[in-house]
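Remarks on the structure that follows.
Removed: one protein chain of the complex. Kept in place: all other protein chains.
Let's turn to chain A:
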Amino acid sequence: MAAQRQASSASQTPHISPAELSYIYTSLSLPGAPIRPDGRSATQFRPLSAETDILPGTNGSARVGFADGTQAIVGVKAEVERTALGIEALTQAEQEEYAAETGGNSKSDGVKQGSSSGQGSWVQMAIEIPGFRDDDALPVFLAEMMREPLVESVAGGGEGGMVGGLKGRLVINRRWHWRLYIDVLLLSQPLSYPLPLLSLTTHLALLSTKLPKLKSKGEEDPFFDDDWDAAEYLYPRAKSTSTKPSSIPGSISVHKVRPPVTLLVVSVAENVIFDPSREEIAVADAVLAISVTHDTDSGRLKLLSIRTIDPPSRLTQPGVPNSENVATLGSTAAAEESVIINPSTGEEEVPGVWRPRRGGVKRATIAKMVKMVLEKGGVGEEVLEGLEGVEVG
C-alpha cells in the first residue's frame, strides 16, 4: 500500500475498469464541449461552503467543505522569534562576495537587501491527511506546493501594500520576526486530489489572520498591544471600505494584496477542465497545479508557478481490443478501425479501447490552460471574486 501511495502522487488511483476509463475519456475529449460525469461545464467549480474565524485559539482559521463531503480546516498560528542576525549577515556578505566575483548582479541580491527582507523558512506548513503519516509523499509534496508560491509572491509596494510580500510582512525589526505556522487538516479521506480544497481554505485562513498591534518602535524589543480588537490583519485591508460600499464589480476592493490561489487544471485531448473530480483526474493527459495571485500594479492576475503532477492515468491497465482478445477471437464482431500512432513499436490506437496516456503534453495545451486562468474575466478572477464574497473577519 505504501509503495502504491508513493508511486501515484496525484491520488490513490480509483478502481475503474479500462472500459469505464475509455468511456470517461471519450466523453471528456469531445471537441469543444466536454461532457463531465457530474454535468458541470469545463470551467465550473463544485459548490462549496466556507466560513472563517472558526477557532478562537488561532490567529486565523477557515473551514471549507465541498458538496461531496470533503472538508478542510486550516489554522494559522504566529509566534515571535529572534532573528538569527549573524547567519543572515553572513549569507548576505557571502552573496555580495559571490556577486562581485561573478561580476553579475544575482537576482536574489535585489530581493534580500535591507532590513525589510524576510526568509521563506519563517512560514511553515503542515498538512494532516487521515490515513497518511506526516512524512508521506503526498502531504509533504502538497505542503511544499502551496508554501512556495505563498512565500515567493512579492507584491508591489504602494501605499497599504505589503513591501516584500508575505516574507517582508513578517519582519518586526532587525532582530525579531514573526514565524507563521499554517496547519492544514483534511477531515475526510481525499476523494479527489485535495489541492484546490486545501489551497482555497489556506487562502481564506490567511485573509482572516490577525497579528497583535506593535506598540514598540524601531529596534526595541517587540511589545504588543494586548487589545485583540486593535490587532492588524496579516494581509492589510483598505480602510475606506465602510464608507464606499459601492465597489466596482470585478475589482479586488477590500484587499490590496491577497495570498495566492493554486488551481488544479487537467487536459483531456484538446479540452481543458477545471476543478477535476477523481474520475476525471484518472483519465487526464496532464495534471497541472497553477498558482496565481492578484498583481497590485497592473490590477490583473499574475502567474506565480506551474507544477506538473504525475497523472495517475499512466498507471492504469490498458484495455484489450477484440482483435487481440483470446475470448473474442474469431467472433463475428466487426473489425475495429485502428490507427497506428507509433510505427516503430507498432502501438496502435483502437477507438473505444483504453490506452494509458504516455508522454508529455503539448506546449499549446499548457499555453491554453494558463491563458484560461489568467485572462480578464477568466477562471482565476472568478475564483478570487468568489472568495472575496466570503465574509472574512
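Basically, a residue touches a chain if its C-beta (ideal position, glycine included) is under 8 Å from a C-beta of that chain, and two chains touch if they have at least 3 such contacts; residues count from 1.
Criterion: contacts and distances are computed from a predicted model.
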Exercise. According to its UniProt record, what is the protein name of the omitted chain, chosen from "NADH-ubiquinone oxidoreductase chain 6", "Exosome complex endonuclease 1/ribosomal RNA processing protein", "Nucleoporin Nup43" or "Signal peptidase complex subunit 3"?
Worked result: "Exosome complex endonuclease 1/ribosomal RNA processing protein"
Exercise. Among A:G75, A:G118 or A:P149, which residue is in contact with the omitted chain in the full complex?
Worked result: A:G75
Exercise. In the full complex, which of A:I35, A:A137 or A:L191 touches the chain missing from this view?
Worked result: A:L191
For this session: Specify the residue from the set A:I35, A:L55, A:L214 or A:L303 that touches the hidden chain.
Result: A:L55
Seminar exercise, completed: Contacting the left-out chain: of A:D134, A:E220 or A:D310, that is A:D134
Exercise. Please identify, in ascending order, the residues of chain A that touch the omitted chain?
Worked result: 1-2, 55-58, 61, 65, 68-71, 73, 75-77, 79, 126, 128, 130-131, 133-135, 181, 183, 185, 187-189, 191
